[in-house]
Structures are given as structure tokens and as C-alpha cells.
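What you see is the complex with one protein chain gone and the rest in place.
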Amino acid sequence: MNKRLVGLMLVAALLASVVLVGCGTKDPESQNGEGQEQQYKAVLLLAGNLGDMSFLDSANRGMQMIKEQLGWEVKVIEMGTDPSAWEPTLTDVSTQDWDLIITGTFNMQTQIEEVAPKFPEKTYVLFDVSVDYANGDYSNVYSILYRQNEGSYLAGALAAMVTTSDLPRANEEKLIGFLGGMDAPVINDFLVGYIEGAKSIDPEIKVAVSYVESYSDPAKGKEMCLAQYDMGVDIGFNVAGGSGLGQLDAAKERGLYAIGVDSDQAMLFKDSDPEKAELVLTSMLKRVDNSLFRAAKLFQEGKLELGKAESLGLKEDAVGLAINEFYERNVPEEMRAKLDELAQKVKSGEIQVPSALEMGPDAVKELRDSVAP
Amino acid sequence: MRAQAQPQATDPILLMKGITKVYPNGLVANSNVTFEVRKGEIHALVGENGAGKTTLMKVLFGLEKPDEGSIFIKGEEVRISSPNDAIRYGVGMVHQHFMLAPSLTVAENIVLGAEPRKGIWFDRKRAEQVCKELSEKYGLHAEPAAKIKDVPVGIRQRVEILKALMRGSDILVLDEPTAVLTPQETDELFEALKSLKAMGHTIIFISHKLREVKELSDRVTVLRSGKVIGTRDTDQVTVEEISRMMVGRDVVLKPMRPKATGTRGEVRLLAKNLNLVQDGTQVLKDVTLQVRAGEILGIAGVEGNGQVELAEVITGLSPCDSGEIWVCGQDATGKSPGEIRDMGLSHIPQDRMIFGVASNASISENLISTRYDKRPVSNGFSLDIKAVAKLGQDLISRFGIKASSAQQAVGTLSGGNIQKVVIAREFSTEPKVIIANQPTRGIDIGATESVHKYLVDATESGTAVLLVSADLTEVMSLSNRLIVMYEGQVVAYFDEVQGLEEEEIGLYMLGLKRQEPDEVTASMMGRPVE
Amino acid sequence: MHPLLRAVFSASFAASILRVTTPVLFASLGAVVADLSGVVNIALEGMMLISALMGVIASAFTGSAWVGFLAGVASGILMGLVLGYFHLKLKTNVILAGIALNLLAAEGTVFLLYAVAHDKGVSSSLPSKVMPEIQIPIIKDIPVIGAIIGKQNVLTYLALIAVVMIYLFLYKTSFGLRLRAVGENPDAADSVGISVHKVQFIALALSGALAGMGGVHLSMGYVSWFSRNMTSGRGFIALAAKALGRNHPIGAFLASLLFGFTDALSNYMQSLRVPGEFIQMIPYVVTLVVLAVYSGRQLKSGRSSNE
Partner (left out) sequence: MRRNAWFELLRTGVAIAAALIIGFIVTSLVSESPAEAFGYFLKGPFTSIRRFGSFLEAAVPLTFTGLAVSLVFSAGQFNMGAEGQFFIGAVAATAAGIFLDLPPVIHTVACLAAGMVAGAIGGFIPGILKARWNASELVASLMLNYVFLKLGMYLITYHLRDPSAGALVSLPLKESSWLPQFTRTTKLHAGVFVMFLVVFACYYFLYRTSKGYEARMTGQNISFARYSGIPVLKVMLLIQVLGGAVAGLGGAVEMLGIYRRFQWQASPGYGFDGVIIAILARNNPLLVPLAAVFLAYLRVGADVMAMYADVSAEMVSIIQAVIILLVTAEAFLAGYRHRLTLKEVKQRASAS
């Protein structure tokens, strides 16, 4: 019986595939290629989904800027969280007629390394990670790295100033918090800058560090932040994607401060929950939007330097603190002045912020342990 | 309630007309059955196992949906699609397998579905009160606060009857109520049923024990192969006539025990001082027995007196607390079923659907379950598919299993043929010892005869057989020697079965008489081997 | 004192345990109710997830947290009925049906979220409401206890009340009696005219309602939005809690508290330099160990638990 059934299903499957291939000869790809006059086209591939309130959303805003200000045709494809779909999709769009294929986050590095050399006539922009240029011919890839450590340096300085200040919600403990998504290099790059920034204000500062080990468990993120706040933390910095949003709820519940990341988290809740927004003193922004816009503009002008990675920081406006009404209202004048001063020093190179990406995990661990409460 | 004309004694209180029921596996359980019961009578419904009695009653009780036919109660056509409907029309049923929740109390089980309440709460006191009143009214005593799992079978059955009565049933169906009872319990039950009848209840009594039918019922309806053979007034027919209606021919099970060869062979199975405590009751107590090559040792006893446990302990399915088991001179104590089988033991289990077969597997797969890792079907690692198929074919023809092919799923066979599959497997390995536990339960006369023949043939060719049966006639007609078990103990040993009276054995089965334990052991064990 | 120790021995740590326990407790009560009626509800995870989302959507559109709560509970009930329909009416294996519903919920919520909020990650663009926190007048002023149970989300109190209610429901009402009878011997219940399916449907609906409350607690109590897959396995933990709690509401409560404790501890212990992965393994390893120890005892006493 089994053999019969197997045979039967095989035949059915074959028939079905023949029929479907027959129907499928009109390739949807061909519909895109109707030649118009010179209009640039860019596609953004997201290894994940929109709605992370973070740099995927920011990248999406960049695409809108490219569309609106440069008049390009743009498309955003969310590839979801299943890694096995990423490379096929990338290869897929590479066979199409896009001028710029933009993708990013560390998830896509190997995929670009695989695919880009196969399509030398295409141009790839990779943000938040770099291909290994020493390891192959990536002359058609432009990589953007962010010096998130520089922005986090300012966040750390702000946190240290707040915790040592006599602001209404600050306590006497010199303890600040950090909520990471995972114990991973990019996240730790934020952490290192944050710790260094805090130490620049007061070397005595201690930092409570927790990792949610998930980017999608806000309840756990909140609980960890509550734990930090209960240990005497009065201001915390979240770098944990969706889990990080839990910090804002924890802050609201305890009436303490928070610093957001990647996108302006105060503005997320400005209308729906002003009380919460009030406590988010600022957010450390990774301006993926600015950097993508900059890349597209350079490309249009023929000035994009392919085949190399650029590391963009405060100087290029690729990272920085969010300046909004809450920041201006709740952060005292002298603190803001101090932050501006520090930002200038970083831009000018007077202050060199160390990076976790260069230090290696052991040095990060050492630094983290040195400020453990 | 509207007033109804007072029914006369001969009015049918229940009429089932043209009932046909086909099960999804194609089994035709009832075929155009018409069944009529009069008010205030005890009506016996008899037939062999598989004749369709239980199905017919399940249809009446709304547990099975008939494919065709209609039901009239008190002259009105009714639609019974659930037990709820049946209860509403005054039908109560005492099932063969008790429908009780073991961890609930007697009172809780009785009021289940019609619980007294105080506000939203369950009124436990009231429930126990109701239970007590009912017990007194019908003379069926049961302790209301006891949990079902802690009370004996007879009491559980009372609870079932009380359950039906509490719901105001005037038609009470009892499905083989005596199968699990001791003779005294049976007597008590019959008294209770008679007094219920006197109070105006109508009783439908399913049985295949014709003596009971004769003793208790007013009328009897016989079913055979899903069809009604006829309805008679009980006092107008003899047991033999009913029996003929049931099986379609004269049946006299002749004693056919294996020829005693005079000198019996070596001891093949030896059990010494087996003890087992389960759920706080001692189910086996110092059981000692031995079976020799070429003889059948029968175990008589009312069901539930340790026979099943004894078989399970010997075959390795349950551990025993103390004692020894030897099979063909090898120590089998504490060994696994597989190891014990390797010593040469076969086992016909009491419940074939649970232990005997995997019903979705094919016949040949069922046939190799005890030799799947031995030649010729296996080289110890892989199966020889051809050998498996050949074995299946051979055994099907040798044991006369009615099947379309060896690939047919066992579950689609009839009960008798399923038992033949079990027998074929267990006998064809040329076992040295066979434990046969209720080998003919629930199969038709023809199959029973052939099972008996296989047992006798095997014994005559030198196998040692331990036969357990609740059917006293069967044990007595097959066994060379006989023991009686009562409450987990061997209470009697008979070296010679010929000439024994069933009544005599009955006294031992009921615990009214017993031999001295030492004497039993001595006379069983002490015989010179040669 | 070390800040961590101080924190762990604080009343707020105890309060944290209650908070972490709440969603698991709701779901494990749901598991108990379903299990006692004879149906293993493995779909709790999916039920929680869908309720979490529906609560957010309903509260955002009506502006009322309580309407959101009811919508969440209603969707839990609906899920329970769907599970019941497939398992009881169409005879789907209950575990496979549960897996199907979990798969449906995991991605279906994202699909729905995208359709409603045009966002695949977080619902923060929806102006959803949260269930209020409540202060209990006198208790809140008692020194330690006040800090632990004096001020909690209304759903945390509801969960604690639910433990008692479910206990009374199962063991003191006639419906509870029927439910347990159905779970223990469906034929017995059937034979006295209790509709087994009806009882099991109701049990599944109640189970779904409880899981729904757990889901609503996550998205409208714990935090104030829905995010994809935010249950993060709490429905499965609830199943473990049911197993550890011997299918009894009080047992499930204690087991949930145990999970709450290890979970809260892992949150607090993060600052110790133990790799986070190990701390987060604690609840699962505890479950495995307790399961083995407990089941072992059960086996010795001669009963087997074949699920």
C-alpha cells in the first residue's frame, strides 16, 4: 500500500509542478523592466520586519527621503526573520534592474559577500556592517558603519550627569543602567561608549548591565529594568530592539529616567502616553536614514566610493542624541552645554572613544566588570 | 405530565422497530432488528458475543445512532439521540463496564448529572442524604461517602443501579450484570431485580448464561449475527431450545480433555509462594503451583480473584513482591516478558484487543510480534519481508483465519478471527508452556471449538498448559488437574477432574469451603515426578 | 550591602515575583481546567498571543481598557471553542490541533497587526490602554506586605482571586463535579446524560478565557503595547506548571510562583557576572528536574501518567 501511495503522490506532485511551471512562464520580474527615461531605482532589503522602532524603521525613512528629495523610485522588502529566505531574496533582486541595492545589519554580511561578486554590474550599499574587503573582490559594495560608541558616549555622559545631579527624580546612588538585547559586539559597542562617557563625568560611576537575550520580549526587558531601578539605578539606556521598549514602561512605573535608542523613542509615545515620553530624556540615534540618503546622493553625483567601508559618526551626523522638546524641557541648560562641548571634542578628534569592535570581547568584559555595582 | 391510559400488563412499554446499525469498519451489528418489551416484565436478551445485544441496547440508550429504524416508548415514537433523551423517557442502563468516575464518591456518582444544589454550590450533604434514602428504599446498600475506587465490584454495580433508579428509570437495562459477580452477589442482585419488578419496573437483562435467564426472566429474545431469531415466554422453552436458537444448531460441549498419559512429563512451569499487593489489597497470596509437560492445569474461580494478576506475574507483565517463578528449569523471577518468552512460554491474554493485537497493523505484522528478531523472519537485524509474508500466509491457512490477505489490518476482522490470529501466533512457536487466559471469551461456538482443539492438541504433543477461565464448564471439560482460586489464594487442588461436580467446585469458588493450604501445596507438589 | 543582595531581599523583588507569575498563573489555571476535563490544551501559548493583540486593538479603538480586556478574554474563549471544534467534533488529535493553533497565532498576529496598525513589530502606534494598578487601602500601609501586594496591577489581583475561584469552581460546584467526572470517565458522564462535549467545550472556553487574561496582562498590564511573539513561551511554561502542580489549581499556583521566582531571580542576577544564558536556563532546568523527581514518585506509587 505504501509503495502505491508513494507512487501516486509522486505522480501528483510531478503533474502539479508541470502545470504550475507552465502557468508560470510569464515571469513577474519581466514586468518591472519596462524602460523609462533615466530614473534611479533603489531597493531596500530588511533582514527582519518593519516596526522595530529602530534602525530598520530608520532605514525605511531614509528610503522615503531618497524618494521625496531625490525623486527616485524606491521599494522596501521585508524579508522576515527566517535567515534561509534572505540570500535567495537578495539574489532575486540582484537579477532585477535596481541601481542601488541597499541592505544592512550584521545578518546580511555573509549574504552580500556571497552574492555581490556574482553580480559585478550591480551596486550594493550595506549599512551597519562591512563586508570583509580583504577577503574578496567587493568593488561594487559600499559599507556604512556607525560609530555608535560616539553617540553612546554622549548618552553615558548625560546619564552620569543626571545620576550625580539633584534633578527631582535622581537619587544619591551613582548607579546608571544599561539594557542590552544580546551580549553581542554591536550592542557592546554602545555599552563601551556609554561607560566611557559616564566615566568622563565621574570615574566613580557604576553601571548595572542586563541582557534580555531576545529582541522581542518587552515584558522581560521591563522586568529587568525594574530590577535595575530597584537596585538604585535612576537612569537607564536601552539597546534591545523591541525588548528595550520595556525600559520605558519600567521608567514610567518607577518615575525614573530612560534614554532611548535608534529612533526617537520619546516621540513614539508623545501622543499616546505623554507621561512616559516626559521621562525619556533623549534617544541615541543611529541615523541610518541620513546615511542612506547621503549614499544615494553621492551615488547620483557619481561620488560614491565603492569598494570600501566608511565609518560615520557624530561628525557625519550619522549618530547623535535626539534633540526634542523633552530634551530641552527636562535636561538642564548646563548639562546640554556640557554635552555640546563633548560632542565638539569628539568631532574634532580631541576625544577618542574606544570601540568594542576593536577591543575584543575580553576587554569589553573587563571594562564591564570594572564598573559593576 | 398528561394523564395516560393505564397500560395493561401485556402492553409493550418499549418497541424497537427495524433497527439497523453498521459500524464504520463495515461490521453489521444489527440488521432490521425488531424488539418488544412489555411493561413490568423481566425480559432477557440473549445471544452469543457479537450477536448485537450490546449494540441494540446502546442504540436504545442513545450511545449509538442507528442507520435505520425507529423506537417507540409507551406507544409513542421517540427520537433518542443521547443518553439524556433516554433518561428522559425513563430508560436506565447498567453497563458491562461500569460508568463510574473512580475518584468521586458513591454519592457523587449517583447524583452526577442531577446534582442537588445550594445556590451555585454542589450540596454534598443533600447528595449523601438522597443516596442513603435510595439505598434504603430499594434495599441496595452502599456507603455514600466512600470513593468508588475503594469499594468492591458488587457495590459498584449497586451504585450503577441506584444511579438509574434515582433518575426515575422504569425501564432498566442490565448488560451482562453477573459476569463480574460472585455467586452470592449474583443472588443478591437477582433478589433486588425481582423486588424492582414487583415495584413495577421493567427490566431488560442481557446475558448469555442461560441458567440465569431461565431463573430470572419472564420472556426471552434471542439474537444471532445481528438478527432476531425469536421471542419466547421463558417458561415455555428449555435451555437447550434457547441454546439452539442462539447458535443455530445443537451444541454440546463434550469434555475433550487431553488424554492423561499416566506418567506426566517434567515440570515446565513452577510458581512458588507468589505474593503481590496492589493498591493496598493482597491480590496474590502465597500462590504455589506447578504444571507438567503434557497436561492442562485449570484454574477455576470467580473473576477478580487473582487469576489475571497471576497470569501477568508469570508472564513478566507485572512484578511480584515475593516468590519465585521457574519456566522449563530456568529462573524467570523478575525477568521481562521477552526473556520469559525466550524460555519457551506463550500467553493468550485475557483482553485480546488490549494485549493480543495491534489492531491497525496487518495480520502478518501481528503474527511476528514474538519472533520478529528470530529466524526465519529476521537475521537479528533486518526483517525478511518475504519470510514475514510467507509466515502470514501459512498461519492464515493453517489456523483457518478468515481474511482477504495477510496484509489486512487485524482490527477489521471479527472477534473470533482476531482470537485466531492470537492463537496462531502463540501456538505456532512450538511453546513449551502456554498460559491461556480466557481463551474463548467473546468468540463464537465454532471458534471456541477450534481453540479447544488447539489446546488439547498442543498438550497431547507435550506442551504444559495453564488454563484460566471464568467459564467453569470450560475449565472442567478441558483440564487434567484443577485448582480453585479465591481472594488471591489457591484454596483447592484436584488431582483428578473427572467425576467432580460443578456444585462442589462452586463451594470453593465462593470461599465457602477450602482445603488446608499445606495440604494443597503438598498434594500438588509432593507427587513423585516419575 | 551589595546592591544586588539588597534588591533580592527587598519587597520589590517579591512584588516582581508576583508580576512575573501573573501571566503564567492565568495560563496554568487554564491548563488545569482543560486537563481535568480530559483535554490537553497545548494551544495556551497561541491563545495568550492572540488575546494580547485583540486586547490592544479593541482598547485602542474603543478607548477603554476594560473593553480591551473583554475582547482579549473573548478571543481566548473563541480560540478555546475552535480547539474544541476540531478536537471534539472533527476528532483532530488535540496536541496536533494545539500546535496548529500556536503556529496560526504566532504568525497570524503579525499578519493582523500589519493589517490593523501597518506595522509588523510593535503596536505602539495604536493608542491602546492599560489595565489600572490598584492600591489596596489598608494592606498597602503594612510595611513589607504592603510593598508586595499592596499595589499591583488589577490583573495580578484577578489572577490570585482566580486561583480561589477556580478551586471552588472545580471542587465545590456541581458543574465542577461534572467537569471532573467527564475528565476521569467520559462514558460515565455520558451515561447519566451529561453532554461530554458540552462540558469539554465549556472547559476549553474557560481555559481560553484564562489564557486570554494572561495575554491581556502581557500587552495591557505588563507593558502597554503588543509586540510580535511577546508571550515568549509562557504558554508552554504554564503547561509545565500544570504538570508540576498535579493538575490542581493550588498546585499550579505554587508551581507558577516557583517559575516566577526563578525568572525574577534571573532578571536580578543579570548583574552578577554569570553568563545570562545560564541564568535563563534555570526555570527550564528546574522544570525538568522537578518533573523527573515528581513523576518518579508517581511511578513508584503505581500510577502512571500517560499524557
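When the chains are written out, they are named A, B and C in that same order, and each has its own residue count from 1.
Everything below uses one rule, namely that contacts are C-beta pairs under 8 Å (C-beta built on N, C-alpha and C of every residue); 3 or more make two chains touch, one makes a residue touch a chain.
Small disclaimer: the values here were computed from a predicted structure and weren't measured.
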{"item": "Which displayed chains the unshown chain touches", "value": "A, B, C"}
{"item": "Residue in contact with the excluded chain [from C:Met131, C:Ile149 or C:Leu239]", "value": "C:Leu239"}
{"item": "Residue of B:Thr370, B:Ser450 or B:Thr463 touching the missing chain in the full complex", "value": "B:Thr370"}
{"item": "Of B:Ala51, B:Val106, B:Val222 or B:Val357, the one touching the omitted chain in the full complex", "value": "B:Val357"}
{"item": "Option touching the unshown chain, where A:Met335, A:Leu357 or A:Val371 are the choices", "value": "A:Leu357"}
{"item": "In chain C, positions touching the absent partner", "value": "42, 86, 89-93, 95-97, 99-104, 106-108, 110-111, 114-115, 120, 233, 236, 239-240, 243, 275, 277-278, 280-281, 284-285, 287-288, 291-296, 298-299, 304-305, 307"}
{"item": "Footprint left on chain B by the chain that the document does not show", "value": "22, 24-26, 28, 67, 315, 317, 336-342, 347, 349, 354-361, 365, 368-370, 372-373, 378, 380-383, 385, 404, 407-409"}
{"item": "Interface with the undisplayed chain - residues on chain A", "value": "1-2, 4-6, 8-10, 13, 17, 20-21, 23-24, 27-29, 77-85, 87-89, 91-92, 95, 105-107, 109-110, 118, 128-130, 145, 182-186, 213-215, 357, 360-361"}
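Rule of thumb we're sticking to: only the chains that are shown with their structure count from here on.
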{"item": "Whole-Å gap separating chain A and chain B, where each centre is the average of the chain's CA atoms", "value": "73"}
{"item": "Inter-centroid spacing, chain C versus chain B (mean Cα positions, whole Å)", "value": "45"}
{"item": "Sequence positions of chain B contacting 2 or more other chains", "value": "none"}
{"item": "Sites on chain A at which at least two other chains make contact", "value": "none"}
{"item": "Chain B-touching residues of chain C, taken from the complex the two chains share", "value": "172-174, 176-178, 180-181, 184-185, 187-195, 302"}
{"item": "Contact footprint of chain C on chain B as seen in their complex", "value": "61, 63, 82-84, 86-88, 93, 95, 97-104, 108-109, 112-115, 117, 120-122, 163, 167, 278-279"}
{"item": "Of all residues in chain C, those that touch chain A in their complex", "value": "2-4, 6-7, 10, 12-13, 16, 19-20, 23, 110, 113, 119-122, 124, 126-128, 218, 222-225, 227-230, 232, 263-264, 267-268, 270-271, 273, 275-277, 280"}
